[in-house]
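Of the protein chains in this complex, all but one are displayed in their positions.
Each chain carries a letter (A, B and C) given by its place in the written order, and its residues are counted from 1.
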Amino acid sequence: MMENAEKQPPYAQFLGIRVTHISPERVTAEIVARPEFNNRHGIMHGGAIMSFADNLGGTATTANLKPGQTTATIESKTNFFAGIPIGDTATAECIPLHRGAKTMVWQTKITRSDGRLAAIVTQTQIVLEPRGK
Amino acid sequence: MMENAEKQPPYAQFLGIRVTHISPERVTAEIVARPEFNNRHGIMHGGAIMSFADNLGGTATTANLKPGQTTATIESKTNFFAGIPIGDTATAECIPLHRGAKTMVWQTKITRSDGRLAAIVTQTQIVLEPRGK
Amino acid sequence: MMENAEKQPPYAQFLGIRVTHISPERVTAEIVARPEFNNRHGIMHGGAIMSFADNLGGTATTANLKPGQTTATIESKTNFFAGIPIGDTATAECIPLHRGAKTMVWQTKITRSDGRLAAIVTQTQIVLEPRGK
Partner (left out) sequence: MMENAEKQPPYAQFLGIRVTHISPERVTAEIVARPEFNNRHGIMHGGAIMSFADNLGGTATTANLKPGQTTATIESKTNFFAGIPIGDTATAECIPLHRGAKTMVWQTKITRSDGRLAAIVTQTQIVLEPRGK
């Protein structure tokens, strides 16, 4: 279970997400705002921020699954508060709002290196039973 | 104005988003679900899907701005319905729900090549006046 | 099934929601913006608008359930575009974005009597199996 959570998907590697802590109650990670993430205004694209958070919610759910179960994001909501300058290293912390048998809801805060809150993402993960069950 | 909208940000190029139509009332684009976008399950990562949509909403807003104005996404909501298999080409269509002086709201539908709706993204863009105004 | 959908809950009666059409593919209703719904500014409170929409999504899901199944809203997202003046009669149309075995997603547009779009609500309903199954 935890092993699977620690094994990050190709997309996380593509973006350079570095997971720094995984437990069933909390996942943290960091990401460098690379020049490739540039939006029109010298800051990290909102899509990259949402990708960063989405990956944590998936990782956190996986850390809570029983053997054979899998998960998918069914919905995600982001509020953006401050831009992350290109070159900065942003950190994220993902904690559970709800961990049920059928769905789990996670909230991820993304923070700039100067400590300012950049975005909050709330997402719902569905828990999928092994096929044939 | 339209020129700026057509000029895509580095992140859009990084992901390989190809914008196929831009007008103030509608933006369309396509993206190949590259192996780098792989989630744990052979489908395109939800973060890549949200990135694809977010970029269209930004582009659509930019196509409606007056000279000197800029825009930022202030919030975004996604519902996911079906996975996009790696190797597939997904298309997106972004249309306005609201185009006001202070905010614009866009809805983007992302569709798989087999015609199935993969996700819907609704996002709010704030319209920022030129500094000093 | 359809009978249950047609039987509105006490809260719908409390607000005065009048359901005008129910089929598995579409639910419509109307509501008078009563003085009791007044916000601080002579318009219908956002909470009343969300209540109106939430009730339609529940009704629409119920119209798609199998015998014994029930449903609950697990998440709901609203964008507000224009105020509904007190005294106006608003109408709503609810259509499916997704009707799966485990979840259904509905989108409800609320329109003022002058035809202007007042709000859009997207909500996810979970399908609950009969106890003991």
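We take it that a contact is a pair of C-beta atoms (placed from the backbone, for glycine too) under 8 Å apart; a residue touches a chain by one contact, two chains touch by 3 or more.
Just so it is clear, the model here is predicted, and its values are computed rather than measured.
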Contact partner of the left-out chain, one of B:Gln8, B:Thr108 or B:Thr124:
B:Thr124
Name every residue on subunit C in touch with the hidden partner chain.
4, 9-11, 14-15, 35-41, 45-48, 50-55, 58, 62, 70, 72-80, 83
What does the interface between subunit B and the hidden chain look like in terms of residue numbers?
74-75, 77, 102-103, 124, 126
Tell me which stretches of subunit A touch the chain missing from the display.
77, 79, 81, 97-98, 100, 105, 107, 117, 120, 122, 124
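By our rule, only the chains that are shown with their structure count from here on.
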Starting from the mean Cα coordinates of subunit A and subunit B, work out the distance between those two points in Å.
20
Whole-angstrom distance, CA centroid of subunit B to CA centroid of subunit C, is 28
Touching two or more other chains - residues of subunit C
77, 124
